[in-house]
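Note that one protein chain of the assembly has been removed; the remaining protein chains are unaltered in position.
Right, chain A next:
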Amino acid sequence: MKVIMTTWLGVLLLLASSLAQADLTIEITRGSDRATPIAVVPFSADGESLPEDVAQIISDNLERSGYFAPLPRDAMYDRPSSGDEVRYGQWRALDVRYLVVGHVSRASDGYSIRYELMDVSGQRRMLGENVSAGGNELRAGAHYVSDQIFEAVTGIRGAFSTRIAYVTAQGTDQDMQFALYVADADGHNSQQVLSSREPILSPAWSPDGRKLAYVSFETERPAIYVQEVGTGQRAQIASFDGINGAPAWSPDGRRLAMTLSKDGQPDIYVMDVSSRNLERITNNSSIDTEPAWAPDGRSLIFTSDRSGGPQIYRHTLGSGQNERLTFTGNYNARGRLSPDGETLFMVHRSNNGFQVARQDLGSGRLVVLSESRWDESPSVAPNGTMVIFATQQGNNGVLGAVSADGRASYRLPSASGDVREPAWSPFLN
């Protein structure tokens, strides 16, 4: 366990520190009515007691996605641990369409996970694999298996082996404590990467998943920093007069779009990360902020109040053309595009407060996805199936997630303080 402490401009940096864990738990709030029935049978383990219940992790992952409805364990009469032992009739009688069986054994340098995915109606094996996991990688192994099963059944790449970044905050006014964390997508294995008495916000993953850009007020002014998640090494890359905010990596990882107000009012700029050269993208007396890149890197979407209230626009790079994208309601902000670029997720104000909404860019139709009154900061999973966002439970900020079709949702409550500003990492493997 490595603990590095670096004092840099008065900020305490804690790296890879188990001292600063604040894992999030998961509560499923809504299951999808279209979920596929599956049974993940507890994996046998030669009578050994293992630190993690691999089958339970897989089952929870699949359920959370909204694509699967796992059979409860107490409904399983039979507990096969290999495909050869499966009596299909039993599972058909339980309306199970897919079955996952497996075995975990200790290996010299960790664990060996053997799993098989069975198609119950076709009475055949769809997948079978031996996976080795290091001594503290049993959860990672379970996430990997979840990814394989998810893709084999849905045809969509699984995103269970990804991570999330988020910010925690406690206190009010002059007496506050902020921290930036990264954790597994299921809220486990949290690590504090920065802590400060001054605000931290807008974390953004680089496309290679190795760096985070974020805004920190640690100098009592807002500035944008880029930090290597693995080493903690970091650099201040924008500290102009006024706002330095909303960093967003280009898909090639070479540029950062950001909001700067150094020239009078908040406008969108693009910085070349290596040369630090700036290109001004918008020049408008209104507020222009919250840039996000289209997946093809050819355009940026951003929030602007040029029409009165905040709406989302698209700027096509090189053309200087700005096109308004949102027209439903008088408050649409902080847009994020799906990985295929065809769907816009955003914060939408309705008669019932602020929710996460989805707009199909082809039809223009807007659908509200979340249900509380204070939802914000949507961030899309790299496979486009889920959106994580900030919501409230009681008076506490917590993270919530909803499937892109709105059918399934869950929350990730924290033991203490506000959790906010989630950012879903890209694929990491």
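Definition applied: a residue touches a chain if its C-beta (ideal position, glycine included) is under 8 Å from a C-beta of that chain, and two chains touch if they have at least 3 such contacts; residues count from 1.
Going forward, contacts and distances are computed from a predicted model.
Undergrad: The chain that is not shown, which UniProt protein name from "ABC transporter ATP-binding protein", "Sulfur-oxidizing protein SoxX", "Monovalent cation/H(+) antiporter subunit G" or "Peptidoglycan-associated lipoprotein" does it carry?
TA: Answer from the record: the omitted chain is "Peptidoglycan-associated lipoprotein".
Undergrad: Check each of A:303, A:370, A:403 or A:425 against the chain that is not shown and name the one that touches it.
TA: From the options A:303, A:370, A:403 or A:425, the contact with the absent chain belongs to A:303.
Undergrad: Sort through A:140, A:347 or A:412 and give me the one touching the missing partner chain.
TA: A:347
Undergrad: From the list A:333, A:357, A:386 or A:419, which touches the chain that is not on show?
TA: Per the contact definition at the top, the residue touching the missing chain is A:333.
Undergrad: Which residue among A:110, A:128 or A:242 touches the omitted chain?
TA: A:242
Undergrad: Determine which one of A:173, A:252 or A:296 touches the chain that has been left out.
TA: Of these options, the touching residue for the absent chain is A:173.
Undergrad: Residues of chain A in contact with the chain that isn't shown?
TA: 169, 172-174, 176, 199, 201-202, 217, 220-222, 241-243, 245-246, 259, 261, 265-266, 287, 289-290, 303, 305, 310, 331, 333-334, 347, 349, 354, 373-374, 376-377, 392, 395, 421
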